[in-house]
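I have a structure here, written as structure tokens, and I will follow up with some questions on it.
What you see is the complex with one protein chain gone and the rest in place.
The first chain written gets the first letter, and so on, giving A, B and C; residue counts start at 1 in each chain.
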Amino acid sequence: MTLDTVKHATETPDAEQPWAALGLKADEYARIREILGRRPTGAELAMYSVMWSEHCSYKSSKVHLKQFGDKKPETDALLVGIGENAGVVDVGQGYAVTFKIESHNHPSYVEPYQGAATGIGGIVRDILAMGARPVAVMDPLRFGAPDHPDTRRVLPGIVAGIGGYGNCLGLPNIGGEVVFDPCYQGNPLVNALCVGVMKHEDIHLAQAFGAGNKVILYGARTGGDGIGGASILASETFDATKPSKRPAVQVGDPFQEKLLIECTLEVFRERLVSGIQDFGAAGLSCATSELASAGSGGMRVELDDVPLRDNTLSPEEILMSESQERMCAIVEPANVDRFLEICEKWDVIATVIGEVTDGERLEIFWRGEQIVDVPPRTVAHDGPVLNRPFARPSWQDELQADAPTAERLKRPAGGDELRTAVLQLVGSPNQADKSWITSQYDRFVLGNTVLATPEDSGMIRVDEESNLGVAIATDGNGRFAKLDPYTGAQLALAEAYRNVAATGAKPLAVSDCLNFGSPEDPDVMWQFAEATRGLADACLTLGTPVTGGNVSLYNQTGAVAIHPTPVVAVLGVIDDVNRRTPMAFAEEGQLVYLLGDTADELGGSAWTQVAHDHLGGLPPRLDLERERLLAEILISGSRDGMIDAAHDLSDGGLIQALTESCLRGGKGARLVVPEGLDPFVFLFSESAGRAIVSVPRSEELRFTEMCGVRGLPATRIGVVDGDSIEIQGQFTLPLAELHEAHTGVIEALIG
Amino acid sequence: MARVVVDVMLKPEILDPQGQAVQRALPRLGFAGIADVRQGKRFELELEGPVDDAALARIREAAETFLANTVIEDFTVRVEEEK
Amino acid sequence: MARVVVDVMLKPEILDPQGQAVQRALPRLGFAGIADVRQGKRFELELEGPVDDAALARIREAAETFLANTVIEDFTVRVEEEK
């Protein structure tokens, strides 16, 4: 086969090209020809096709994501905003924190272990590329029905992959989510979050400046894995029943990534790097075009110099390979030797593959011939933008009308029925203890883990002297979002925000992973538009800017989409981690207060799912000002030592939270149903803006006065006591019985 | 009893970090001249009955669906001669 | 290039939880009649030079000191015929 050089492409304008097979539309192909003034070479076509895919170009979502910038709240905490590998937040004392959440859904369905593992690997490199030391990971997960045979294939593989990669890399896993719902059967969601810490002056950006500076590729050798993965995996659903159509899977090497981290931090420390980019989707073509596009001037790359694992690869394949654990640095010539020396110290292969030029083109050569000559912006940043049609689904009204009223869904009445319903709830897979999964993750490594699973948020000490720390929680509720995507996205934010505050940290910033079905379906596109609008509005009100995130579309099987699932991560800061608030009720005699208002709000609730397999009505109402007030009280309570434990109320309502706090502390509680509240509603409603706290008697007056002055309803509902949960006049449940129901559930299904 | 061996190796185009780690270590230990190392799994199955075509077909199916992950691995099945 | 295979198996007296897990799973998947399963490692080494006695002796030494942990594992070395 003759090499399709730029010269050859110019001479053969009419050669047939497989643009359609590569996922390009006719108008997109025409635009590429127009940009180049000729037909693209094979290599150029491959580059454009992947970089203009949904996954890399955000062509369907861009117009909606714009709101995160347009409605950005006033804040001086944001040092780097949307557009870079990850946003960077000022947390004080000269420290900056960067965090981001990303999806690896489709690859994890094809090959659960490697898909999930490389998901962790990818997000960690994003954080590293900002100049930060990665310090923790989290993993919000969604699976199909717990008793479905395929869940038994997918779940253990994904969990082992996340653990296998994260543990070997030495990053504590400090939290995440595990949710089961049949809607995720063919589309499990594997979202991965990484957080990193640096000093302000250490921030690095993905930019290539300075003609003559060298482009260094370092890390793993390039092999034939994942070629075309970005476009095929992310732009279409695939048919897993036909193995021959399965795209090449990428295999992760966490050991290589650990070396990459230490080596990269050392070259940062010696200030040898002027621009840096990790390799993600579309590999070399993405990294070089993004670096060149974001910088000034052009770039020239010699593909022959790329270290290969398989020397039969074609130049197109080398460009598109998604081999993991690779990075690309821009280094001044004077620093190249030292850079290579440090790589050698860490057994990391590093090669100069090109340089920054004073031209305006990205030029790539192979065996002396030019195979790519493009304006880098057109590849990396000026991809297509679609205004996809969207419309409120015809079924939305009917769904919302199907409210779980007492008339339509039978509610437990009387102590015995309530008691049974509680055991059923806390023993259901979504509400049960998740330690079979989380005990496969190292949460102690690096020695700075203050809080981890199952606490409301993960908390990491940032500075060992001052005890400055950060807390992160991720949340999402696809059931709520299905009922009302606008409110559902806001509820996800509110829950994560509340979780961070419950541990005593002040919420500062947001990252989000938007998991949806096909954007070509106007119903799904409406869900997406509503969710982004809701999230942007709520972020503005709460003063927490979106710093970055990720969109995963085409999560559907045939015509059936997953529930719209915006997963929101909130990052908070705490001045002194000694003041953190854990969730365990551990002190006999302390008073239990319920903060916030409880209404009859069961639409989309865990109880409707567990007891009736029902989804309908409206999600709980959301009052963002109330959320903010609740957070302030929780933070003040922690800072001033007024509360010893706090736990936010969400899925499963009060009884779920109470069960968790009691089991964790090994102490029971005696509760009274507040005046005017129906016991069932008291125990199972999922009204937003609530938390339970345990207050030492000596602090009761101070605490209730603070709530009174600030206008937050605080109801004394009971006392920490004994070894049962007793709801007076209703039922008594020994902790042992609750423990029995709550634990071992996942094992029994999966293990 | 008859023994059937199933060898499972990563497909050639798939990265083999374990094999690579071994390969990189060998020269340091004084073992030169080894161009490539791949590490895979070996299963030894002791059959209760005779190793006839039907038995082998079943083992091949077990290898295909269970012992190997054919997304990333290839396998071979063979009868081991008595030693 | 010539290929040498090193098979490493846990010694018979050492418990093999991986093999046991496979054995327990097989009947559940509909594969009956398998009395025992052991899981081990298979290394495929591609030699640069010829596979002569000297080369094999070196590989045997590498297996003894490095590829296998002879406290718990046995190994065999053999030349693989071209296919």
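Here, a contact is a pair of C-beta atoms (placed from the backbone, for glycine too) under 8 Å apart; a residue touches a chain by one contact, two chains touch by 3 or more.
As a convention for this text, contacts and distances are computed from a predicted model.
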Name per UniProt, for the chain absent here [options: "Sugar ABC transporter permease", "Thiamin diphosphate-binding fold", "Acyl-CoA dehydrogenase" or "Phosphoribosylformylglycinamidine synthase subunit PurQ"]: "Phosphoribosylformylglycinamidine synthase subunit PurQ"
Interface partners of the hidden chain - shown chains only, full complex considered: A, B, C
Options A:R33, A:R152 or A:K258, residue touching the unrepresented chain: A:K258
Contact with the hidden chain (one of A:G37, A:P149, A:G447 or A:G711): A:G447
Residue touching the undisplayed chain, where the options are A:A9, A:L65 or A:C168: A:C168
Options A:T405, A:N578, A:S698 or A:Q728, residue touching the unrepresented chain: A:N578
Chain C residues that touch the omitted chain in the full complex: 10, 13-15, 17-18, 21, 66-67, 69, 71-72
Absent chain, residues of chain A that touch it: 160, 163-164, 167-170, 253-256, 258-259, 346-347, 438-450, 461, 464, 467, 577-578
Missing-partner contacts on chain B, residue numbers: 17-18, 21-22, 25, 28-29, 39
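Everything that follows uses one rule, which is that only the chains that are shown with their structure count from here on.
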Where chain B and chain C are represented by their mean Cα positions, the distance between them in whole Å: 8
Distance between the centres, which are taken as Cα means, of chain B and chain A, whole angstrom: 37
Centroid spacing, where centroids are CA-atom means, of chain A and chain C in whole angstrom: 41
Chain C, residues touching no fewer than two other chains: none
Per-residue overlap in chain A, given as positions that touch at least 2 other chains: none
Residues of chain C that touch chain B when the two form their complex: 1, 7-9, 19, 22, 25-26, 29, 31, 33-49, 55, 58-59, 61-62, 65-67
Of chain A, residues touching chain B in the complex: 110-111, 114, 220, 223-225, 243, 246, 248-251, 253, 255-256, 309-310, 323-324, 347
Touch list for chain B against partner chain A, complex: 10, 13-17, 20-21, 24, 69-72
